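One protein chain is absent from this view; the other protein chains keep their places.
What follows is subunit A.
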Amino acid sequence: MTGIGKWVRPIALWAATAAAASAEPEAVKIYGSEAVRDEIVVRSTTDIELLEPLLRAFAASAPQSLVRYEQWNSNPLYADAARACRTGANAADLVISSAVDQQVKLVNDGCAQPHWPVADEPGTGPVANWRNEVFGITVEPAVIVYNSDFVTFDEAPMSRFDIIDLLRPTESRFAGRVATYDIQASGLGYLFAFLDSQQATTFGSMIEAFARAGAVATCCSAEIIDGVADGRYLIAYNVLGSYALNRAETADNLVVVAPSDYTLILRRAALIPKDAGNPAGAAQLLDFILSAEGRRLLAEKHLFVDVGNAEEGGVDVPLATGAAVREIPLSPVLLVGLDRQKRAAFIDLWRSTFRRD
């Protein structure tokens, strides 16, 4: 029988990792003139180069503003934002994270301030938001990626069932060469896995198949996608479509598939912390991101994917129907996955399945 120790330990472990992860950005870049004093501090999990066109365009359109862009990992970013919320000190002006459950929790805990986006150009549609405090700024599918050098189109998985079938044979050549996020290290990986567990009964058979075939759980989108491009992994599951599509622009052998049984759509979430030093600047930047121009610049870097339509550049997104698209709502329902006992149980289940390399 599973003892209590086993329930509790992962929490401690997770907490330790979160604390150990340095409360510092991985990278920092400044946009705009250093001469101006109107600084907007953006703390984000998004890779700098993906947002660069947008930030440059913003800096050009708002010459009085200086954007200090800090790239963070999701868990340390959440820890930092929660700390800033508690102490009121050194808060960012805008926090953007792909771990939308953590963003929702920040709002639920009263750490964000409301913003009413300017009704802008037609065609941008309604803004996804909760309480006008957290806004979905991107459209990014969770996808399957495979290497077409080693996987033929015929055997390529188009859905979760296909992956289960591929892994079923005992002597499957996919054994040990299927990768997915390490849900303990990646807030986004945890979110995707947790939502999978709620979406379909396939989840049980899937992690069973993963376990049998010795699937690899590893950190970070870039590492996983590079591994597939290299041929180290044949298939990656539940990676973020935006990163995969960007990498596929240079790696011809990388094929991106939106699962046809259902595709989770992530809307990267932005919020203005309640103690932001420059909320007006943050609001201005947020409005720019939500504008038609902002969306165009995001789409350039595959952060605003028109799911269901074939992309330019030969990238294959063979989505079956619109009904298979499941947008992750910005709603307090996401809090369930962050419950300490729920999370502990889920991670425990995951850990018992994957061996850590």
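By definition in this document, contacts are C-beta pairs under 8 Å (C-beta built on N, C-alpha and C of every residue); 3 or more make two chains touch, one makes a residue touch a chain; residues count from 1.
Just so it is clear, contacts and distances are computed from a predicted model.
*Asks:* I want to check something: the complex is missing a chain, and I'd like its UniProt protein name from "Ferritin-like domain-containing protein", "histidine kinase", "Sodium:proline symporter" or "NADH-quinone oxidoreductase subunit F".
*Replies:* Per the UniProt record, the undisplayed chain of the complex is "histidine kinase".
*Asks:* Just one of A:Pro63, A:Gly110, A:Pro169 or A:Gly204 touches the chain that is missing; which is it?
*Replies:* A:Gly110
*Asks:* Among A:Glu208, A:Asp230, A:Asp252 or A:Asp339, which residue is in contact with the omitted chain in the full complex?
*Replies:* A:Asp339
*Asks:* Among A:Ser33, A:Gln64 or A:Gln198, which one touches the chain that has been omitted from the display?
*Replies:* Candidates A:Ser33, A:Gln64 or A:Gln198; residue touching the omitted chain: A:Gln198.
*Asks:* For subunit A, which residues reach the chain that was dropped from this view?
*Replies:* That gives, for subunit A, the contact residues 3-4, 7, 107-110, 130-131, 198, 331-333, 335-336, 339-342, 345.
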